[in-house]
Structures are given as C-alpha cells and as structure tokens.
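The complex appears here minus one protein chain, its other protein chains still in place.
Should a chain be cited, it is by its letter among A, B and C, assigned in written order, with residues numbered from 1 in that chain.
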Amino acid sequence: MLEKFRFLTAGESHGKCLMAIIEGLPSGLEIDLEFINSELKRRQQGYGRGGRMRIESDCVEITSGVRFGKTLGSPVTLVIYNKDFENWQKIMSSRAEDETDEKSFTAYRPGHADYAGSVKYNQKDLRNILERSSARKTAIEVAVGSVAKLLLKHYGISWSSDIIQIGDGKTEEEFHSEIDKAKEAGDTLGGKFQVCFNNLPVGLGSHVHWDRALDGKIAQAVMSIPAVKSVSFGSGEDAYKIPGSQFHDEMFLKDGKVNRKTNNAGGVEGGMTNGEALVVKAVMKPIPTLKKSLNTVDSSNMTETTAHFERSDTCAVEACSVVAEARIACVLANEMMLNFPCDYI
Amino acid sequence: MLEKFRFLTAGESHGKCLMAIIEGLPSGLEIDLEFINSELKRRQQGYGRGGRMRIESDCVEITSGVRFGKTLGSPVTLVIYNKDFENWQKIMSSRAEDETDEKSFTAYRPGHADYAGSVKYNQKDLRNILERSSARKTAIEVAVGSVAKLLLKHYGISWSSDIIQIGDGKTEEEFHSEIDKAKEAGDTLGGKFQVCFNNLPVGLGSHVHWDRALDGKIAQAVMSIPAVKSVSFGSGEDAYKIPGSQFHDEMFLKDGKVNRKTNNAGGVEGGMTNGEALVVKAVMKPIPTLKKSLNTVDSSNMTETTAHFERSDTCAVEACSVVAEARIACVLANEMMLNFPCDYI
Amino acid sequence: MLEKFRFLTAGESHGKCLMAIIEGLPSGLEIDLEFINSELKRRQQGYGRGGRMRIESDCVEITSGVRFGKTLGSPVTLVIYNKDFENWQKIMSSRAEDETDEKSFTAYRPGHADYAGSVKYNQKDLRNILERSSARKTAIEVAVGSVAKLLLKHYGISWSSDIIQIGDGKTEEEFHSEIDKAKEAGDTLGGKFQVCFNNLPVGLGSHVHWDRALDGKIAQAVMSIPAVKSVSFGSGEDAYKIPGSQFHDEMFLKDGKVNRKTNNAGGVEGGMTNGEALVVKAVMKPIPTLKKSLNTVDSSNMTETTAHFERSDTCAVEACSVVAEARIACVLANEMMLNFPCDYI
Partner (left out) sequence: MLEKFRFLTAGESHGKCLMAIIEGLPSGLEIDLEFINSELKRRQQGYGRGGRMRIESDCVEITSGVRFGKTLGSPVTLVIYNKDFENWQKIMSSRAEDETDEKSFTAYRPGHADYAGSVKYNQKDLRNILERSSARKTAIEVAVGSVAKLLLKHYGISWSSDIIQIGDGKTEEEFHSEIDKAKEAGDTLGGKFQVCFNNLPVGLGSHVHWDRALDGKIAQAVMSIPAVKSVSFGSGEDAYKIPGSQFHDEMFLKDGKVNRKTNNAGGVEGGMTNGEALVVKAVMKPIPTLKKSLNTVDSSNMTETTAHFERSDTCAVEACSVVAEARIACVLANEMMLNFPCDYI
C-alpha cells in the first residue's frame, strides 16, 4: 500500500460493479470526470481487441469525496457499473440460496491464476478465481490512475506511451499484420511498450533505503499488472552488453543548468528521478486465452484435457500500456505527496 | 517495508560499521553464523572485482535476538565492522568539530546517485551522497537475506543463481575474456543473470489485489538493487514475440499430480507461485565508475569537467546475483510467514 | 492500516452512500447479512438518541467478494445507502455547476473538527469538514466490524459491552433520568462504557516491539472513535492508587491449567493476551452539538458568535460502545490472521 496515496480496489469481472476508494488526496483538486472517462475509453481500445470491448463502454460515477467539482480531502469513491450484470446476477449472486453450477468450470487454464488460486483459496469452481483475476479489474485501476494524473497535471507533469514491438512488427502497419496473422491462426500475441513521464522534479525516491528507491516501486506497480513479465528502465534491457563508457549519460551544461544528451538510465539514477524523462519499458505476454486450445488438467477428476476459454482478444498491448500509465501515475502521485506539502491545492 | 519480515539497514560505506535490525522472526530458528559469513564471502567474489575486495573480508556479529544459537523471537541485530574505518575515522566523524574538506568532491559522477541525491538532500560535498548510495550497503543486505534463507531452508526451499551473459560472452570462458578486454580499455561491463528458487509451495502472493502479487514484490526487491535496470520472470523478456500457443506452460498429469514440461512463466501465474521453479532474470548495468573518464559538471562552480572515481571493479555481476538472491529470499521469507503460522519453529 | 485485515471507508454524512472495501479476508467465510444489519441497528439505538435515528434504518448491500453466501478471498465491498440523499442531492453534488451556498455555515462548532479541519484543508464552508467528520461514518465501520466478528466467531471468540456510568448514574434507571435531565436543559451527556472479548487465544500481540503490542493497537482503534477521550484496560484507570501486591493478577492452578481469580490487567500483559477476558474501558465526551449554544467565532468575518447545530442526540454512549466493539473486532481479526494465517476457512 502506498504511504500517502492509499487505495483499495474491488469487484469481480461479472459482478455488479468495480469500485475503488482513494484515501489521502488533498482538498481542492479539480476532478475532471470527462478526463477519467476518456482514460477508461483508451483502455478499451486497441487493434486486436475482441467482441467484449464493444459491449462495455465504461464510465465512472463518483459517490464520495468530491463536492462541486473538487476534492474535499476525504476518501474518494469511484464506481464503474458492469453493464452486463443483468445476465450474471444469478450466477454471481452473494446469496447462498442462489448457488448454481451454471458457468462453472474445472479445467485449469494455463497462464492464468486458476491453478495457483484454486490451491491457495481452496476453490473447486475455477470461476471463483477467474472472476477476480480477470484483467477486467484494471478498468477501475485506470480510473484511480486518472485521479493520480489529475494531481500530476497540477504539478505540470505530463506523460505518453508507445508500442515498441508486437511479434516481429516494429511499425503500426506491421503491428496490424502480425495481429491479423495471429487472429487467423486462433492464436494470441503480446508486445513490448514504453511509458514516459516528463517534467518530474529531481529527487523523487531515495538512495538511502532499498524500499524507497523509485525504480523499485515502479517495477512493482508495472510487473504486477496481469500479463506483464518484464520491466526495465531506459536502455536497461540491453545494459548487459553495453560498456560503461557508452551506457552512462554524461552531463554537460546548457543555460547554466545540468543537461544530458542521452538517457540510457531512463530518468532514474540511484533510485531517484534525475530530471530526464522517466522511461519505463514493459513486456506483456500473449493473452493466455486462445481459440487454439492448450493441454491441461481437469481438477474435478484429475484427467488430462484441454483449456476452457471465454470470448477474448488477440492482442491487448495498447490497453496494457494504458494500465501501466495509470499504475505509474499512482506511484508518482504518492511520491509527489511525500515530497511536497499537500493538504490542499 | 515487508509486513512480517521487517528490517531496516544502516551504515555508510566508510563508516564504522553496517547494521541491520530484523524484526518479526519466529523463535527457535537456528542461526548458522558460518553460513551467513559464507554468503558475505560470495558477495565479495567474482572475476572482474577490483582491489577493495581483497582488503575487506566481511564477517557478521550478532548483538541481539539470538541466544544459544537460536532466535528468541525478538529483533535480531547484525553488525559488519568496516575493517578500513581507522583510515576514515576523522573523515566520517559524527562530530561537528571534525569537519574537513578531505576526500570531498563536487563533480557529479554520471550513473550514480550524486546529482539527484545532492539536489534532494541539499548537499555540496557529494561524498555525503556517495557514502550511503555506494553498493557497500548491499553487504548487510546479504547478511539479512542469509537469515531469510535460513528460514526458507527450514521449509525445504532451495535456490541457485547463474550468469547468463556478460557483454557478448555466454560461457564462463567468454565472460572472463570480455572482462579482460574491458579492464584493459579502462572500461566496465554489466551482465544478465538469473536466480531460481525451488520447492516453493503453490499460492504465495495473491491475484486479488495488485500490491499482493508476488512478482510485483520481487520486481521491487531486485530492481532497487544498485545498478539493476531490468527484471523479468521466466522467458518474460522475449514474451513480446512468442505467440500464446507456444508461451503458456501447458499442464499434464504425472503421478496423479499437475506437471509441466515448460516454464516460460518463470514459476509465477496470476501473481502467485504455481509450483514450478521461480525464475527471476535481471540485467545489471556496467559499473558507473571507470578509469576511462566521463564528461560531467562540477557543482561547485557549474563548469564542465570529467568524473571523479574511486578504485573500482570492472564487473560485479556475480556479486549482484548474490544480492538478488538475498533480496528475493527476504520477500519469500515474508510470504511464508504471511501464509504459514510462525511464532516459533 | 492493519497488516492483513485491510480496509478503507468512504462517504459523507449526507452523501449518496457510505462504502467500505475490506481486503485480505480468507475465502469460505460465511457472510451472515442479517447479523451485519442487526449490528447496524444496534448502533442506531440507545436511550437519548434524537430524531435522525428514526429516519435512517441502515442496511448493508454487498457488491463484491461474496458469492453464494461465502467470501471468495477477493476484496469485499459493503455499501449503506443514505435514505435521505434525495433531499441532499443538489447540496452534496459532485458537479461544479451545482455549487450552492445552501446549508453552508461558517461558525466553528467547539468540540468538532470544524476549526482544525478548515485550517488543514483550507475550507471556507465548514460543511465541507462536517460531512466527513460526522459520526455518521461509524455506520460503515460497524458493518466492517461485523465482518470481523464473523471471522472471530469462527474461532469461538465472543464479546459483550456494557455502560458503566452516565453523568452520576450507575444503573440503567439512573442513566435514563440523567439523560432526561440533560435533554430538558438542552444539554448533552457522555459516559463510560466497557467492551469485553472472551476466549481469545493466549499470545495475540507481542512484547518484542512497541508497535506490535496489542493494547497499543486497541487503544488506537478506540481512541480514534469520534468523541472518545479516554481508554484503559481492566482496572487501569485506577492503577495509580492500587499497590502492586493488590493489582497484579496472581496465578493458580485449576484442572492442571493456569487460572486467575482477578483480572485487573484486563486480559493483556506485556502487550499480549494472557487468556483472561480482554476488558477495554472507554470514556465518551458529551456530544458537542447542544440546543444550549456555545460561544464561538464566525470564520467568514472573524467575529464572536454562537455555534450552529444540526438536530441531534442527547446521549449516544450505547452507539459508541457498538462502534468500539466493531473497531476492536477489526484489530483482533487482524491479529488472528497474523497468528493463524488462513487463506481459506
């Protein structure tokens, strides 16, 4: 849990709604609802997304902590109602008397939380794990990240993200053709993307204790996104083969201030922002739900079988980058609040 | 701060000693001092280390929390005395009257914490940042990790680490020749290494909330090691170009239990251990202190100059892997204590 | 934030609803909705409560984390809708265009959060502080505490609470007459109450580090209840005048087990439960909103005036004791989960 920008999220994939409570915000922060909804929309886009995306059109409702457009300083609650809940009301009912086998499944899906989760939580119906492990919960995380972004905007901080590679493709056209090929084969693809934050003050994070290093906190925030399997800063992923004389970002003077010509460090040195653009790269694994089935085990009778699947996407790298922006924004908002006084805007 | 296996470290590079307090251990855990010292020795080894390593021979003293060879359940204090302190006693004195310019420097070293740290902490003498940002502090972190390993051993958990690549070299012989070449050129090299933990129970971590995901916690622990710039799990770094039908680790039966033939996931699915080996890879950047100098800025008069350097190593990847083992062991010990009752062994 | 039983609450007094997210529960815990609602009802009762209580009849809705009557192990969301919201929708609107002066006030109410809160959060309209500082938010805290109680029940733990004194009254009849007298005079009364928890295992908490002491955690949970100004354990409040030979609870044998005849310690020794009943006493100050007005300052023009008031209660000690039970239950549920880790019931 972050120290000042504290939040908890909740909600199952086919439950009534997704919710989040954010505690620790200053008062007086203007909450731009349109901005938050536009971020939710970005998360639902991207070439390679499947049918579900067209059904859902997420929008957020704020039920506490905001009055006349500004935060009060009290906890802010965000709610995203699942438009599809009607069809799942019985299946996801909280009442004991509604118990049903409908939509239950017992064949572990490789690459998902099914196996580990059912062992940990002692569950027979794997839906009981799927419902919370689904990437659906990242929708409310994007809403929370949008609020963090509103705070960062107030400090003049900006951001952007880009897809670097999907399959063998390195340009937008190649991304599309790689995705088309995968879709036809009933397969899925992951990808590598990059998120940048600009105009951060120097010195966020710290070198004095391992758990205060900013790159560590950001690595946790990004690696824990469902499907992310690799995180690096700047040219970090290649740093094993670049000699020191070429890797480290030399310092020069420009207008009397420290200036650099390269940014292999990705904006972090000694666990702190160094004034250069913060550059975070991540790799998302291919979505583990494919039309092409995978060999697995059916837990109900311990026999070999093939994996169950829900209607799904072929590639969701763009959405993943939106979630990564949101997660990093939360970490940065927390650091800003730790470093700069902030009971009110 | 981890929830149950709590610890704080302290100590400057040339200070009197490095210390750590570990709070939260169960009672009755046998503390094998020889094992801890052997871990400290491992950290000081590796082809490519410089002169300093031959001066220091670290060993730990336990000053609390252990009686007659076993933990009491009270906080354990570990101390590593700096054998070189005599020569630095005046320079690192805590007394105001001993203030001196000796060993001070003002030219920022690129790749180090100097610049960001001096801005954050308002320091003119960059030694005031160097002394704590130095990788020297990882010695006591390795001692702490050794205690964590003793707890993991108790649960039958084991580990290993290997260097995967240094420069263009992929075998031990090639590592040595790459390092020799760099040393001759007055340059430095980083490298890529891998750490594995075996026999972990299924279900450490959780899928239910982002900050309980085990891969996230491990990513923070490893990325925050000085010089680490990239972290991934299993085949994660390549996951952007491997289709789903090939990436996900299918499940089969063997002796009536779930069994896998591949481990691209690196032992983590849905933020939880899945019973396979936990495989963490990391990239260490080349050491930022080179004989070959780098362009920089002198903060005392804001002029362009070249970077100061202390006697240093050419390559410290092996040491970095020992530190990574230690950091991951701490995270895992914490998870074991969160998941299994443990006031006493 | 408690380590395992984590929760955040949200919601303004006259907002749309009160909400809480509880994260960290094991799966398989039966959630008895009737029990939770009966606890909410207890909170609304008590001789001396005013009109508002008859308007509100709180009941909770669970929107996540529970399926077919049992927890999934994922975050549980509790919602209590404010039945009066219709009348406040415009006044408490989150939209900038709805800004209004209606129901605003600027005269600080002594004994409330108004003054300190408006300085901290830079607010002119003191309603912006009142809405979150109101004891209304304890309704959702009682709901959260009820879930904690369900977990404690599972472990065979039970509880009770009693009022010890109100004004000069020490019996129920005297409580009522003291309250009647105060009501007639347009005044308010506080009171002293006691909460007991029985059948706790020995050793919850710890003596090894100050912040793990159970009495400390409970003291924080109870003292932070709006209007509580004193907390003690057992005969603690009188311990300054009782000699050691009479205060300490001697140990004897009964059926081969340790047995005590007194419980001045209130069930806690050395920061840990000792097997005796946990006895916590607290003093609630008189409600700071009286028909009889108090001298104060109007912040809008810095002139002396008298305090604004909302329709209010004369005495709310019984409700306060219900909130105290809930808060202590949360701390104890957290301790049980720390000491007897359970991912599933």
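The definition used in the following text is that a contact is a pair of C-beta atoms (placed from the backbone, for glycine too) under 8 Å apart; a residue touches a chain by one contact, two chains touch by 3 or more.
Just so it is clear, the model here is predicted, and its values are computed rather than measured.
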Problem set entry | Left-out chain, listing which of the shown chains it touches | A, B, C
Seminar exercise, completed: From C:Gln44, C:Ser64, C:Ser133 or C:Ser321, the answer for touching the chain not displayed is C:Ser133
Problem set entry | Interface with the undisplayed chain - residues on chain C | 1, 8-9, 108, 110-117, 119-121, 129, 132-133, 141, 165-168, 182, 185, 187-192, 202-203, 206-211, 213, 215-226, 229-245, 247-253, 256, 258, 264-266, 269-275, 283-288, 290, 292, 294-297, 302-304, 327
Exercise. Footprint of the hidden chain on chain A, which residues?
Worked result: 3-4, 23, 73-75, 203, 206, 208-209, 338-341, 343
Exercise. What chain B residues would touch the chain not displayed?
Worked result: 1, 6-12, 15-21, 23, 26-28, 30-31, 33, 62-70, 72-77, 92-100, 120-123, 128, 131-132, 343-344
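Note that in this section only the chains that are shown with their structure count from here on.
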For this session: Express in whole angstrom the distance between the two chain centres, defined as the mean CA positions of chain A and chain C.
Result: 36
Seminar exercise, completed: Whole-angstrom distance, CA centroid of chain A to CA centroid of chain B, is 26
Problem set entry | Between chain C and chain B, distance of the C-alpha-averaged centres to the nearest whole Å | 44
Seminar exercise, completed: Going by residue number, chain C touches two or more other chains at 23, 73-75, 343
